[in-house]
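Of the protein chains in this complex, one is absent; all others appear in place.
Right, subunit A next:
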Amino acid sequence: MAGVGLGPLRAMGRQALVLLALCATGARGLYFHIGETEKRCFIEEIPDETMVIGNYRTQMWDKQKEVFLPSTPGLGMHVEVKDPDGKVVLSRQYGSEGRFTFTSHTPGDHQICLHSNSTRMALFAGGKLRVHLDIQVGEHANNYPEIAAKDKLTELQLRARQLLDQVEQIQKEQDYQRYREERFRLTSESTNQRVLWWSIAQTVILILTGIWQMRHLKSFFEAKKLV
């Protein structure tokens, strides 16, 4: 590389970094309010080997100005992710702004819980926190412009890549559907068996109890010399 081109390149690199930083931060879209130490959980029902990316940003309520502060350093959010068996997949403390990623290894309901563990909130914030949240699952988690830039794909190739990802997601979902249907069928068959056996058992118990009652009373009355 010629030494002539380095200066402007470095300047461009710096500019690119600034722009990238600006792109990374900023409004996420959907937001909601949570109280201090309140836990908010979201459920994602996903097939296995699916990547989930979550981005969040928190803002603290300023009591005096009655407005949400743009960003608050020192405010932490604890993110906990549990898999369908209840095992903890991810349990980490992030800053006031964070991004968490996990890949599912078993299909089913994964629970993503967020709660703030900051005690400062009670003093300054009046207990209200605004959380911007964005959770992307599966192929929505792919960043296509980035993939295009990295692999140097033309538009058509990128579109083909996107279609392949979509079809893969559909296939995974269908496999998951088969697994769920099997579970559902087992549950229904189990209910069927239980209803059958418990009905028979209860009828038998009823008859036996009746017989026992009659015999006991008969012997009682015979003992009393009434029969």
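Miscellaneous remarks
One rule holds for everything that comes next: a contact is a pair of C-beta atoms (placed from the backbone, for glycine too) under 8 Å apart; a residue touches a chain by one contact, two chains touch by 3 or more; residues count from 1.
Heads up, the rule we're going with is that contacts and distances are computed from a predicted model.
Not shown: a single chain whose UniProt protein name, out of "Integrator complex subunit 11", "Transmembrane p24 trafficking protein 3", "U3 small nucleolar RNA-associated protein 15 homolog" or "Histidine-containing phosphotransfer protein", is "Transmembrane p24 trafficking protein 3". Checked against the hidden chain, the listed residues A:Ile53, A:Leu69 or A:Ile135 yield one contact partner: A:Ile135. Touch with the hidden chain on the side of subunit A covers residues 1-2, 5, 8-9, 12-13, 15-16, 19-20, 22-23, 26-27, 29-33, 40-45, 133-135, 137, 140, 144-145, 148-149, 155-156, 158-160, 162-163, 166-167, 169-170, 173-174, 176-177, 180-181, 183-184, 187-188, 190-191, 194-195, 198, 201-202, 205-206, 209-210, 212-213, 216-217, 220-221, 224-226.
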